[in-house]
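The structure under discussion is supplied below as structure tokens; questions concerning it will follow.
As you look at this complex, bear in mind that one protein chain is not there, while each of the others sits in place.
Labels run A and B following the written order; every chain starts at residue 1.
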Amino acid sequence: MPADAPRLHFVSDEIGRGAGPGPRHGGESNVKLRDNDHVVGYVFAAPFILGFLIFTLYPIFSSLYYSFTDYNLFESPRWVGFDNFEKMFTADDKYWKSVSVTLTYVLASVPFRLAFALAVAMMLNKAFTGIGLYRSAYYLPSLIGGSVAVSIMWTQVFGDHGLVNSALALIGIHTDTSWIGNPSTALWTLIALSVWQFGSSMLIFLAGLKNIPNSYFEAASVDGANAIHRFFKITLPLLSPIILFNLIMQTISAFMTFTPAYIISRGEGGPLDNTLLYSLYLYRRAFQFYEMGYASAMAWVMLLVIAVIALVLFKTSKYWVHYEAKGER
Amino acid sequence: MAAGKTMHAPASGVRAERRARAFSAKPIVYHVLVGGLALVMIYPILWLIASSLKPNDEIFANAYSLIPSRFAWENYVTGWRGFAGNTFATFFQNSLLISVVSTIGAVASSALVAYAFARIPFAGKGFWFSCMMMTMMLPHDVTIIPQYVLFAKLNWLSTFKPVIVPQFFAVPFFIFLIMQFIRTIPVELDEAAKIDGCSKYGIFFRVVMPLIVPALITATIFSFYWRWDDFINPLLYLNKPELYPVSLALKLFLDGESLNNWGGMFAMATLSLVPILIVFLFFQRYIVEGISTSGLKG
Partner (left out) sequence: MKKAVASFLTAALLLAACGGGGGSSSSSTDNQGTGSPGSGTASSGSDKAPVTLRVAWWGGQSRHDYTLKVIELYKQKNPHVQIETEYASFDDYWKKLAPQAAANGLPDVFQMDYSYLSQYGGRGQLEDLGPYTKNGTINVQDINENTLSGGRIDGKLLAMNLGSNALGPTVDPQILQDAGITLKQDWTFADLDDIGAKLKAKGKLIASDLRHDVYFPYYLRSQGQHMYAADGTSLGYTDDKYFIDYYTMYQRWYDNGYFLPLDKLAQKKGTPEDDEMVLGNAAISFSWSNQYILAASTAKRPLDIVPLAQWNQNKPLFLKPSMFFSIAKSSKVKEEAAKFIDFFINDIDANKIIMGERGVPVSGKVKEALKPLLTPDQVKVFDYVSWVEQNSSQIDPPNPVGAVEVDKLLKDIAEQILYKKLTVEQGAAKFRQEANAILAKNKK
């Protein structure tokens, strides 16, 4: 009964491609339908597949179609072929500006966020009464989301008479720069906001750390390994699937960041377009200029870029990610 | 510290304990560092809460001080009043309904799908996995128009359905998250169960599920909070004010052309934090306890 043979249980590569087509159903009388991997697989995956077909496929294809049209939402889309893409790449300064702003943002915020999240998760991976409060304190910033309240608060912190400047004054640096309003520093206040809200990655790391059985550490200490060894030989490898997850998800979400930029620059993307993140520019073209075709083109370029990056991350992950499920690579 | 409870004391705790026995400064250093940083983290939120208790004209005029000149509880009263007969009681109820039901659906369905992707080699798996990743990578703004048209055709406008129902068809983020957790479980466990006569379904319910509780809890916390804070979908689909959740109602407070009740808005924003905080506080314990079921070595 090859369908159930243990050897076929492994995932042949990180992207989760199934191992071959498998035996055809109906060939053997003693293969029960409920044990056939393909059927079981589809039963379990049904919620996603159905949802995808019903709710997502149409919107995705529509947006792909729109990207080749001139569509202002009121009149029917008008086919223009690759015009949108051409204009985007060759005739739109703001487009490239938004690309460079977004790249800076991603390259700066993702590593910081992950590093902080892991460090804090390890610090909070204890059990004493009150640990819940500490965890809540670190998680609270990400709970507050992206409301107007946040933007006002952030201005209070980074504005010209804000907390940061008061703190600097305490150590003797007197300045009344508005970090938020100054073109050279505005993006960094956004990055700071993103890092401040690292709570979600922290939580995931925490859950991952909890999943590492304590016996491993005990065994290692008995063998004479010190804290650094334990971190690099046990924690990191066993945490690596989670690190991969956080890395990919944080990168994707960093590319698609919209709300913080919108609320802090009040939709302007300023000053001097230095906070014009890609999604903000996309939103402007879609909902303020009513150029849904152009915006869709932008969206698909973004999707391709992210997909390539995710693919690279996946492919290279086999060099550093370790799955406990033996035989998985 | 958790001396003696080695079963629950995790990696860094063990390390810290050892040194704690050597010299007792470590716990103090820990609390100072971690606690201090925690205060810095929550300062902006303390500012928010303080502002909710300040009279309106003081909020910006006196922005540095975290102490209000007097406790303006009336902000909570005026804020709670909401709009035109719909108090925040209605809005909170709506938010709760949306968040709770969506979360149940999202976590349950995502776990099922994650198991398929992580453990079952079925034809087309790679294709569907790519589709799933793709839905996460496409900026939302360009799909909302066709999505809206779709829901309009289904006649689901002005109901909770467009906001809640799609959650029951699995959420890619959670699928991926749970997948990675499942992959930390050794396959030998599956095989052992199979030898005992378990089908794939049985393996799912009896072997995998209990072991990924931390992931499920995490997904629950996220789902609740995301649904709670989501305002784009309510904005587009919940046209009647009596259906508005808190997230949308908060946005209604502000407008550049009128005199704003900042105090009221901050008050309601503060209140809005309470349920998600409670959910977090309650569930994060279980992330800890999840470890008690991973005593399967040996």
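Here, contacts are C-beta pairs under 8 Å (C-beta built on N, C-alpha and C of every residue); 3 or more make two chains touch, one makes a residue touch a chain.
Computed from a prediction, not measured in an experiment: that's the story for all the values here.
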Touching the absent chain when the full complex is considered, from A:N36, A:T102, A:N125 or A:S178: A:S178
Residue touching the undisplayed chain, where the options are A:Y216, A:Y290 or A:F314: A:Y290
Which residue of A:A45, A:I60, A:M88 or A:A186 touches the chain not shown here: A:A186
Which of B:F253, B:F266 or B:F280 contacts the chain that the document leaves out: B:F253
Missing-chain contacts mapped onto chain B: 57, 60, 83-85, 97, 101, 104-105, 107-109, 111-112, 144-145, 148-149, 152, 155-161, 163-165, 167-169, 205-206, 209-210, 235-236, 238-241, 243, 251-262, 293
Hidden partner interface residues of chain A, rising order: 47, 72-75, 152, 155, 159-160, 177-178, 180-183, 186, 265-268, 270-273, 284, 286-290
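The definition used in the following text is that only the chains that are shown with their structure count from here on.
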Parts of chain A lying in touch with chain B, wherever the complex brings them together: 4, 6, 8-11, 15-22, 34-35, 37-52, 54-56, 58-60, 62-63, 66, 73, 120, 122-128, 132, 134-141, 143-150, 153-154, 156-157, 161, 163, 166, 196, 200, 203-204, 206-215, 217-218, 221, 227, 230, 234-235, 238, 241-242, 244-245, 248-249, 252, 256, 258, 279, 282-283, 286-287, 292, 295-296, 298-300, 302-303, 306-307, 310, 323-328
Chain A-facing residues of chain B, complex: 1-2, 5-16, 30, 33-35, 37-39, 41-45, 47-48, 63-64, 109-110, 112-113, 115-126, 128-147, 150, 166, 168-170, 172-173, 175-177, 179-181, 183-188, 190-191, 194, 199-201, 204, 214-215, 217-218, 221-222, 225, 229, 247, 250-251, 254, 265-266, 269, 273, 276-277, 280-281, 284-285, 287-288, 290-291, 294-295, 297
